[in-house]
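Everything below concerns the one structure shown next.
A protein chain is absent from this complex, but the other protein chains hold their places.
Let's turn to chain A:
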Amino acid sequence: MSVEATVTPEEAPPVMAGDDTPPILAVEGLAKQYGGRIGCADVGFRLWPGEVLGIVGESGSGKTTVLNCAAGRLAPTAGRVLYSAADGATHDVHAIAETDRRRLMRTDWAFVHQHARDGLRMGVSAGANVGEPLMALGARHYGRIRTAAGDWLTRTEIDADRIDDRPTTFSGGMQQRLQVARALVAEPRLVFMDEPTGGLDVSVQARLLDLLRGLVTELGLAAVIVTHDLAVARLLSHRLLVMRRGRVVETGLTDQVLDDPQHPYTQLLVASVLQP
């Protein structure tokens, strides 16, 4: 007899192989020149709701340049970034007016920086850091903002009684979790992360990874995450983009790229990882 709580095949939802929902983000022919130097060239990818795309490669491979262009923070030299909003409208991120782009970045997107201090306001309290994005979206009720901020501190495993403390009094791992709370409080549809676990101790890193993994699944977020750490990429991302010298050299399912790498550079990257 089977275990009573297992589902029968009849209950199982149909397989959705290659369903035709439109991507939330489409990056086409992206290039960025810094003077005569190539930041990135010929970069294209699409991202669907609920999907996490990892961009891996060594420092200087152009992955952060791609992230910044895709996130609307850096104007590309060529190519475009198309964002499909919840109402079905498509926005050409670098062609729309600055004010519209800023509004998208505030309402629909979030960015998590490698260094927490780049994403936080160090001079105000933890609660204010988390409440601010809500106020920017028009929330005015102090009690509700404070409650939401408290909830998000708890969700990111920060003691709620630290709500009035400044982030300068927090450890590195706590600051990073606070940045995540600030990024996600306004319920973005799309999150960009630049080496979110970089510079943290491994135990602190594991906690943050677990947190990010849970939140991404729970909230059904689409995310682009840049990391040089292949273990982080394996844990968080569904698909990978491998970059070298500004170009994409390999792309595919995360475990396929890591277990059966095809490009010489990907093989070298995978072979260079220390196995604990």
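Basically, contacts are C-beta pairs under 8 Å (C-beta built on N, C-alpha and C of every residue); 3 or more make two chains touch, one makes a residue touch a chain; residues count from 1.
Definition applied: contacts and distances are computed from a predicted model.
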* Missing subunit (named according to UniProt) among the choices "NADH dehydrogenase subunit L", "Phosphonate C-P lyase system protein PhnL", "ATP phosphoribosyltransferase regulatory subunit" or "MoaD/ThiS family protein" -> "Phosphonate C-P lyase system protein PhnL"
* Chain not shown: contacting residue from A:H113, A:R207 or A:R244 -> A:R207
* **Absent-chain interface as seen on chain A, which is shown** => 1-9, 12-19, 48, 51, 206-207, 209-210, 213, 217, 235, 238-239, 252-253, 255-256, 259-260, 262-264, 267-268, 271
